[in-house]
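Single-structure report; data block below.
On to chain A.
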Amino acid sequence: MKKVLALFVTLTMVLVFCVGCGGSSASWDPEGDTITIGVFEPASGDNGAGGKQETLGVQYANKVQPTVEVNGKEYNVKLEIVDNESDNSKAVTAVQNLISQNVSIVLGSYGSAVSIAAADTLADANMPAIGITCTNPQVTADCEQYFRICFLDPFQGTVLANYAYENGMRKAYCLSKLGDDYSAGLVNYFKEAFTALGGEIVEEQFPDKNTDFTSYVANAKKAGCDVFFSPVSIEAAVNIVDQAQAQSLGMPILAGDTWDSNMVTAAAKGTDVEVVVTTFYQEGGNPEFDEGIKAWMKEDSDALTNNGGNTDLAAVTAMGYDAYFVALEAFKAAGTANPSDVLAALPSLEVKGLVCGDVTFNETGDANKTEAFVKKCNNEKGVWEFLKKQAAE
Partner candidate 1 sequence: MDNREVVLKLSDVTMQFGGVVAVDNLNLKVHKNEIVGLIGPNGAGKTTAFNVITGVYEPTNGNVEINGEVVIENYPQGKMKDTYKGRNQGVYTEVKTMLPDKVTKLGVARTFQNIRLFKGMTVLENVLVAMHMNQKQNVFGSVFRSPTARREEAAMREEALELLKKVDLYENRNDMSTSLPYGKQRHLEIARALATHPSILLLDEPAAGMNPQESDDLMRFIGRIRDEFDLSILMIEHHMQVIMGICEHIYVLNYGGQIADGTPEEIQANPAVIEAYLGGDE
Partner candidate 2 sequence: MNNEITLKKKTKSLLSVASILAILVIVYFIDDMGGNGMLVTVIEKGAVYALVAASMNLLNGFTGLFSLGQAGFMLIGAYSYAIFTIPAGSHAAVYQYFDGGLIQWSLVEILEGKLGIFGHYLGMIIPMLFAGLFVALIAYLIGIPVLRLKSDYLAIATLGFAEILRAFFQWNTLGPITNASNVLRKYAVYKNAIFPVIIAGLCIAFIMLLINSTYGRAFRAIRDDEIAAEAMGVNLFKHKEMAFVISSFFAGIGGALLAMFQTTINATPFATTMTYEILLMVVIGGIGSITGSVIAAFLFTACSEWWLRGLDAGMWLGISSPIFRAGFRKVVFAVIIMLIVLFAAQGIMGTKEFSWEGLISWFKNLPENLKAWPAKHKAKSEAKKKERAAAKAAKLKAKEDKKNSEAKKASGEKLFTPLETFDHVVVFDKEGR
């Protein structure tokens, strides 16, 4: 009797656990009145700052356009935001969390490593995803579910190399972060393009959690370089700019899209450090958007904090804004918000009127982009100044 009882108890416990926490993974319900968009971004960890700015764009877009008409019916769009902590081991559970919340599409992430980590999980669930600013080619390469609206590292690396070479720089000091595939990748493509042009490279890496860039700046000076290329995270950027000023680096700092942040301009303000970056969007390109989001940030104190305390726009914010509208267009084109149907509609999608330019996808799912914006920091005002559009060729 006891035996049976015990067995029964265990089985019910196990079942209760499963069912109680369970619920089925039913896909989108057209009878309801909401469509959920998953936002897969870091809010903490190394890329927390960038992730938050990117999320802001999505949130603002959702505020501007909180509904979408799909197949003749008006639906509310709800955002489901998870923090992937900039950590590969958390990325899988974070994206799984979104999938189990019945989202129709996933947007993100800032930082390619977490996007790559999430790719297989998305593929298993056949969940479409739009990368906003993850520039590593591996994100979309083997994942049919992953699309993206930004340019890629090989492109960006080449653009940067071209810019450097065209401006008479011949020896580049490349600094990447140990264990960070974004900076390592970009440095690699830069190196390939720059050496192909006839330039020379000095390459170094700094370990995780390092904040002391004194010796790296000294090394660049010692090596007699013409340009300091360091496409690393914003966290490191602030410290690098500071050290460059302290030691009078004497050469321009060149970086990729991550540095396009108001935190960098804030650090460079009042110094004589020259910072040049390539990016997705130039502030002023779309005045209506600029004014709208600035007004919103002034009203919403959380948003202002997440933007680093001021209303200067980061390119990733504009990209986040675009990504949201791409998603809405995808729903419209699919005529439903069922993940698999949305996925089918994405390849042929063409979205116009976005703040960072039109979006169409090529066969790997990457956006067709031919130009990047080059910006330079104005050290007096602490704002970015548009220099030129630079192409890869």
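The working rule: a contact is a pair of C-beta atoms (placed from the backbone, for glycine too) under 8 Å apart; a residue touches a chain by one contact, two chains touch by 3 or more; residues count from 1.
Here is how the candidates were picked: all candidates are chains of the complex that A comes from, given by their letters.
Not measured: the values here are computed from a predicted model.
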Numbered candidate touching chain A, per complex, among 1 or 2: 2
Contacting residues of chain A [partner candidate 2, same complex]: 2-3, 5-7, 9-11, 14-15, 18, 21-25, 43-44, 52, 80-83, 87-94, 96-97, 99-100, 113, 116-117, 119-121, 125, 137-138, 141-142, 176-181, 183-185, 188, 203, 205, 207-208, 302
